[in-house]
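Every protein chain of the complex appears in place save one, which is left out.
Going in written order, the chains are labelled A, B and C, and every chain counts its residues from 1.
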Amino acid sequence: MMGLTPYLILSAILLVLGIAIVISKRNAIAMLIGVEFILNAATLNLVAFSRHGIGGLSGQTAALFVIVLAAAEAVVALAIFLNFYHTIATVDIDQGDQLKG
Amino acid sequence: MNQTANIKPQTPLGQAMFVCERPKVEYRGLSLKIVQLATKWGPIGIPLLLRFAWGIFFAALVFVIAFVWVVGRFINPLLPWFVRDVVVVVGLLAFVSIVAIIGIWGERKVSGRIQSRLGPMRTGAWHGWAQSLADGLKFVQKEDLIPQDADKPLFRLAPYVALVPAFCAYLAIPFGVGWVFHDSDVGLLFVLAMLAIEVLGVIMGGWASNSKWSLYGAMREGCQLVSYEIPMGLSLVAAVAWLGSLSLVELGRAQDGGWWSWLLFQNPFLFAAFFTYYIASLASCKRSPFDLPEGESELVAGFHTEYSGFRFVMFFFAEYMGMFAVSAVATVIFLGGWNSPVPGLASPLWFVIKSTFLVWVQMWVRWTLPRIRIDQVMHACVKYLLPFTLLLFVGSSLWQLYDNPDHRLFEGFAAVVRFGLGCLGLLLLGLYFAGAAYGFYHRNQLVGQMVRKHLPGA
Amino acid sequence: MLEAVIFFLLAGLAVAAGVAILLSTSIVRMAYWLITMLIAVGGLYFLLGAYFVGVIQILVYVGGVAVLLVFGVMLTSRQLAPKLRPGRGEVVWLALVGFVLLEALTLSILHTRWQQNAMAPANSVGEIGRSLLGEFLGPFELVSVLLLVAMLGAAYLARPKVPTQGPQHAKGTTVP
Partner (left out) sequence: MKEIELQYRHPPDLLDDGEIPSDIRTEELVLNMGPQHPSTHGVLRVVLQTDGELVLGATPYMGYLHRCAEKIAEKVTYRQFTPYTDRLDYLAAMNNNLGFALAVEKLGGIEVPPRADYLRVIFAELNRIASHLMATGSYGLDMGAFTPLVYCFREREWIMDLFEAACGARLTYSYITIGGVREDVPEGWGDKCREFLDYFEPKIAEYNDLLSFNHIFINRTGNVGICPPELAVAYGLTGPCLRGSGLAWDLRKATPYCRYHELDFDIPVGHGENGAVGDCWDRYFVRVQEMVQSVRIIRQALDKLADGPVQAKVPRVVKLPAGEVYYEVENPRGQLGFHLVSDGGTSPYRLKIRGPSFCNLSVLPVLAPNCLLADIAALLGSIDVVMGEVDR
């Protein structure tokens, strides 16, 4: 039986990786990928807590909420990126500093 | 040395068969040894193999299944759990391979009969039964071509991504009570999830090929699959809400006791949900009339345009496994799974018979209908199928709310409707068998005089 | 023992995916590495006994979000792809900040005294369903509304920019 700690450390690593991806990439879709990493790190935490008797099943329920929110977020973000791409023909977010669309 | 000496057969067998040596082609890939052997011994070896050795191979597979059955049923408690798991997985693999092999052969025979042809007749002793094995042998020999500008790792990976989840789906499908690898309480969702991963392999292959036709195929696949998963899931949710479980074993067990207790006949909404599920499942395993991702008259071969040899076969296998998997889900959820039409004869055989019937209907549809256009596919899903399945879900839930002893009048009405639906189902089945019998009796007339002359035994 | 092996396999896969994304320059590869990570995390959910969450992770994330993402990549990555490699100075800063953050998190995790009482993996689907419609009914409804809003918003954002002309049938035909 493995304890809680490995899961928490893994989730910390995933979180840091996600932050690094969001910071280092200029491509909007790559940044979205980084955000997914961060969300998954959080979800993993929640599920691990739930398994190890902290908060009962509400951890899993919250994980479900996170997954649903991530889906909604991905959809809206992709719609924005496609729009962005149609307007200025690139997904480089450095180009998106103008308010005119 | 003159020219004729070069093309003279080198091996004694080749000389005996008067077969010229094949031109020296540089083969790459895994199958080099097989190609060399086949080139050397092919002219005699392959016919011999097809006559005898494949029979032995088949017998070996049957033996493996029998072994698995014995081990899984009786010696199971005596063995460590991982031995049981390994044995069951090997047995499932054998079963799934046979499903795909027989499916491919069956598709060709079915299409032949529908089109007043005979289909494969020569390979193997009886009705070309070894045809797909021979094709498999041929595909193994083919060069494993990878386009120069392809994304090579993804190109190599894609067939596995398509094939492995299609197999994994079988891990949760129960063939009977106790005849399941893992009875999970989320078995249905697991099957759906695995079938959803399969899509990724197709998209991956289509993108990695770096061919425009493949890309079109991949994009169509993405569009179609993501859209049709929703009506497919909603139709299943109507059924799941009726029985209140996500476990396929529970769902099957709840339909015990005769055809009138099958979920299909419980209320009109579920009756319709079976058909919406079936249509959506056609779309989700790329079967005609939804075979746009590989529509050969529009996109040359769609996502597998650039694939050859064994990787192509893997896509093919994945398709046939997917066909059987969605039919198996339909069988378990709507058609009572392994339960027999009359109570007390439940057996995995029933499950296989019902699923095979649904697979046959898929083939029947494929060889009858033209292909739908992509915008019509999306409109059919979003405008008609999706609202309709939502309606079915709501209707089924409401029906369940009132179909209880508190509402005596409605309960009587529901019983009448249930009886009527059961009769309707029997009538449909009877019509089908009557039509089949009529067609069989008049087969010569349907086939036509020209062909009749050449039919064996005419 | 077996659980540990599987855990380290899946965890290694997830971390490898993250590192590969950091190092990769091809956006499609990144998307597929993301899928690898998602499947690995789904496997970890299975390992934790949260079958329902794991299946939903694969069904929604891999079957829906990831396919959508790959789709978006296909639509946008053909040309004019922005340069994906960060500058040298950025890498140094990134490594520094990442290391500090990771160190802080790991230390705090290791030094906290978690009260662990492991639960057996229960038949959790029914329980989750009950808690969704009982304890978490408010958030559940909110999420439903949010999904609707997201759907409408996405449809609005992705609407065609060019106003499409109405049908013009053969009336405008002129013949030489």
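Heads up, the rule we're going with is that contacts are C-beta pairs under 8 Å (C-beta built on N, C-alpha and C of every residue); 3 or more make two chains touch, one makes a residue touch a chain.
Predicted model only: the values in this text are computed from it and were never measured.
In the complete complex, the hidden chain is touched by one of B:Leu188, B:Ala218 or B:Ile372, namely B:Ile372. With the whole complex as reference, residues 111, 114-117, 212, 216, 288-289, 291-292, 295-300, 367-376, 379, 448-451 of subunit B touch the missing chain.
The definition used in the following text is that only the chains that are shown with their structure count from here on.
For the pair subunit B and subunit C, the distance between C-alpha centroids works out to 30 Å. Subunit A and subunit B, compared by their mean Cα positions, are separated by 36 Å. Taking the mean of the C-alpha atoms as each chain's centre, subunit A and subunit C sit 6 Å apart. In subunit C, the positions touching at least two other chains are 52, 56, 64, 68, 124. Taken residue by residue, subunit A touches two or more other chains at no position, since every residue touches fewer. Those residues of subunit A that touch subunit C in the shared complex are 1-10, 12-21, 23-27, 29-30, 32-34, 36-37, 40, 43-44, 47-48, 50-54, 56-58, 60-61, 63-65, 67-76, 78-83, 85-87, 89-92, 94-95.
Across the complex, subunit A is touched by residues 3-4, 7, 11, 14-15, 18-19, 21-22, 27, 30-31, 34, 37-38, 41, 44-45, 48-50, 52-53, 56-57, 60-61, 64-65, 68-69, 72-73, 75-77, 80-84, 86, 90-91, 94, 97-98, 101-102, 105-106, 109-110, 114-119, 121-122, 124, 127-128, 131-132, 135-136, 139, 143, 146-147, 150-151, 153-155, 157-158, 161 of subunit C.
Every residue of subunit C that touches subunit B in the complex is listed here, in rising order: 26, 28-29, 32, 35, 39, 51-52, 55-56, 58-59, 62-64, 66-68, 70-71, 74, 123-125.
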